[in-house]
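One protein chain omitted, others in place.
Chain naming follows the written order as A and B, and within any one chain the residues start at number 1.
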Amino acid sequence: MEALDFALGLFDILLVFLVLSLAWLVMSSEDLFRAIVLFVAFGLLMALVWVRLEAPDIALAEAAIGAGLTGALMMAALDRLSSVKPIQKVAASAQRKQLSLSSKVLPLIALVLIVLGLGYALLSLPEIADGLTPNVKENMAQSGVKNPVTAVLLNFRGYDTLLEMVVLLLALLSVWSLGGERKLSPRSTNPILGSLCRVLVPVLILVSCYLLWVGADAPGGAFQAGSVLGAAGVLLLLSGWHVEQKYLLWPLRFILILGSGVFIIMAAVLLLIQGGLLTYPVAQAGWMILLLESAATLSIGATLAALFLGGVPKSRVDQ
Amino acid sequence: MIDFFSMLFLLAGALFFLAGTVGLLRFPDLYTRLHALTKADNVGLGLMITGLALQAESLSVAGKLVLIWGLVLLAGASVAYLIARGALLRGVLPWKR
Partner (left out) sequence: MNSPMIYALLGITLFSVGLYGLIVREHLLRKILALNIMGSGIFLMLVALGKRSAGELPDPVPHAMVITGIVVAVSATALALTLMLKLVEASGSAVLHDAPKDRS
């Protein structure tokens, strides 16, 4: 065991060094494309860090979102950046100020001081602090699930998750009102991309259902399942999935609000019956949480894919 | 005995990963680097999965491990093709000595 601990300690130090240098390279590399690729690598290593911190639930979410979707969003934005046609050219005349040396060095000094101060505060914290672990452990039996993280997300702090669904919806609404209409991309002529899609999308949907189901008593849950579903949506959008306009109007909007809608109805009903927001009766907690999670998964997946599109989706007219 | 074999597989897998990484760092252009990466990583991961599957508690865990390998094979091969095609279309010429 001694040797194993030593090896893991060595691995920790290596991982910290790698994550830190990647973050620095993301900030310092001149090419934006390179910075985004490095950021994706950064996200993958962060997923490893979560595993080392015994947080497999976060590792799943980070691998799907931090490394996958965020990178895809940035790549898409970078691509659109080169094709955008400015309405007026103001900036061309406004000369680019070269940052002077002092304006680069002074923040650096300030930041070193911040690191030292925060580090000192961190090291002066007590070695052992239980936080809310005892409270969670005490109430696990009444939560209806066996995975403590799911219990916190959907039961003990269910209202957080409710509000978070609304935040997702608001973000999408803002993107839609700013981004204008966006046509779905034309069908890709690439045979490999097409067949990859045909094999991968059903598998991704299956994985998403599995993560949703297993979330009750093992790492997984609505957020991980939703982000896997969102990744499938991004893949479909990239390969030029044809959706008829009539499905993009009300059916799409229905799926988008399903998560927050079911959450709010459930909260209201429970408020009337149980006298508290999202206080489930112990016997029914299990299936109620599963219902909420299923609705949330669909909404999260659809919202993430719609965010990737970056505007109100509009069907292309096929010949 | 099983421990010995899974260690053997894991070490062999690590060797392939090492070779792939050296190739990624040392090969002259994008196409050869992709080649090194996909070839070495697919086999390396396969060996690692074999080593881990020998240690698995149940058949379903081993099955999931094999499924992961299959997905990585599929995704790795397709993405390598897409990257190479994208590079060719943008006019990145293959390396000639």
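General remarks:
We adopt the following convention: a residue touches a chain if its C-beta (ideal position, glycine included) is under 8 Å from a C-beta of that chain, and two chains touch if they have at least 3 such contacts.
What you are looking at is a predicted structure, and each value in this text was computed from that prediction instead of being measured.
Within the full complex, the chain left out of the display is in contact with A. Residue in contact with the omitted chain (choice from A:133, A:185, A:245 or A:274): A:133. In the full complex, subunit A touches the omitted chain through residues 8-9, 12-13, 16, 19-20, 23-24, 26-27, 32, 35-36, 39, 42, 46, 49-50, 52-55, 57-58, 61-62, 65-66, 69-70, 73-74, 76-78, 80-81, 84-92, 94, 96, 99, 103-104, 107-108, 111-112, 114-115, 118-119, 122-123, 125-133, 136-137, 148-149, 151-153, 156-157, 160-161, 164, 167-168, 171-172, 174-175, 178-179, 221, 223-224, 226-227, 300, 303-304, 307-308, 310.
What we mean here is this: only the chains that are shown with their structure count from here on.
The part of subunit B that touches subunit A in the complex is made up of residues 71, 74-75, 78, 81-82, 85. Those residues of subunit A that touch subunit B in the shared complex are 190, 192-193, 196, 199-200, 203.
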